[in-house]
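Showing chain A:
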Amino acid sequence: MLLRLHQIDKFYPTGEGPLHVLNGIDLSLEAGKSLALTGESGSGKSTLLHLVAGLDSPDAGEIHLGGTNIVGLNDTALAALRRATVGLVFQQFNLIPSLDVAANLAFQARLAGRPDPAWLKVLAKRLGLAQVLTRYPEQLSAGQQQRVAIGRTLAARPRLVLADEPTGNLDEATGDAVLDLMLSLVAETGAALLMVTHSNRLANRLNARVHLHAGRLV
Partner candidate 1 sequence: MVWTGLTALLSHWRRRPVQLAMLLLGLSLATALWSAVQAINGEARASYDRAAAILGQDRLAQLVREDGARMDQQVFVRLRRAGWLVSPVIEGEMRFGDVRLRVLGIDPLTLPPQAQQVNVAVGDELLPFITAPGVLYAAPETATRLTEQATPPVRVAEGLPPGTVLTDIGQAQVLLGAKDKISRLLLWPDQPIGRAPLKVTAPGLTLRQPSETGDLARLTDSFHLNLTAFGFLAFAVGLFIVHSAIGLAFEQRRQVFRTLRALGLPARVLVLLLIAELLIFALLAGLVGVALGYVVASALLPDVAATLRGLYGADVPGTLSIRPAVWAAGLAIAVIGTLVAAAQSLWRLWHLPLLAAAQPRAWARASERALRAQGVAAMVLLLTAAGIAQFGSGLEAGFALLAALLLGAALALPLVLTGILQLGGRLVRGPLAEWFWADTRQQLPGLSLALMALLLALAANVGVSTMVSSFRLTFTGWLDQRLAAELYVTARTEAEATAIHDWLAQRSDAVLPIWSVEGRVAGQPAAIYGVADHATYRDNWPILSAVPEVWDRIAAGDGALINEQLARRQELGLGDQITLPGGWRASIVGVYSDYGNPIGQVIIGIDTLVQHYPDVSRLRYAIRIAPGKAEALAAGLRAQFGLPAQNVIDQAGIKVFSLKVFERTFRVTAALNVLTLGVAGLAMFASLMTLSGMRLPQLAPVWAMGLTRRHLAWLELSRGLLLAALTMLAAVPVGIALAFVLLAVVNVEAFGWRLPMHLFPGDWARLAALALLAAGLAAAAPAWRLARLSPSDLLKVFAHER
Partner candidate 2 sequence: MSVRALLIYMCLAAAPAFGQGFAGLGTEADGFSVPQPGTAFNFPADHGPHPGYRIEWWYLTANLQAADGADYGVQWTLFRSALAPVERSGWSSPQLWMGHAGLTTQTHQFVAERSARGGIGQAGVTAAPFAAWIDNWQMAGRALPEADALSALDLRAAGRAFSYELALDAKGPLVPQGVQGYSVKSEKGQASYYYSQPFYHVTGTLTLPAGAIAVTGQAWLDHEWSSQPLAEDQTGWDWFSLHFDSGEKMMGFRLRDGGAGFTSATWIKADGRPQPQAPGALRVTPLETAAVAGRSVPIRWRVQLPEKGVDVTIRTLNPEAWMDTRFPYWEGPIRFEGTHAGRGYLEMTGYE
């Protein structure tokens, strides 16, 4: 099992006392599989994704990633995890504005110590970015930007790809095209995919789905 969550609890402090965002979540995902995480706004699905990515830590429970419980790891270890094991695709603001497309694409792979120019070339071609490699992020369309983000994530060959509404900022046609690309490329690299979405339509295209409601899986 690549990813296993056990009895995850997460509270957010609010004006009216702590808010129980995640309540006893158990979840697992095998390598090479994809899982959709759906739910309404505020149901805690993004929080869950952030916990898995090591961007945030739970108040209780365990998260086993590749056999290691990442809960309680220090900042440096978590950073290493993000660098080498997981890849993140967000709704927006994925890219480093001061670097051009080529540098953005290569950034994480180089950071992870796994530069692979040949694979990058393939990715750029597959993602239709070969013509825009010298451009800067804000010179790209939203769809192109998201493709760069996907490419950058996959360039590092992470074992787990985490995507948070990756097409949420795109119109439906562009979104579908981008999602298709992502799914097929993830499948080709053999990575697992955990994707947060509020759309049933998109969720149905993944291997499996779980629904989050008021902090509990239903």
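Operating definition for what follows: a residue touches a chain if its C-beta (ideal position, glycine included) is under 8 Å from a C-beta of that chain, and two chains touch if they have at least 3 such contacts; residues count from 1.
The set was built so that all candidates are chains of the complex that A comes from, given by their letters.
These numbers come from a predicted model, not from an experiment.
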item	value
Touching candidate for chain A, same complex, options 1 or 2	1
Residues on chain A engaged by candidate 1 in the complex (per definition of touch)	46, 50, 53, 55-56, 75-76, 78-84, 88, 90-99, 103, 106-108, 110-112, 136-138, 164
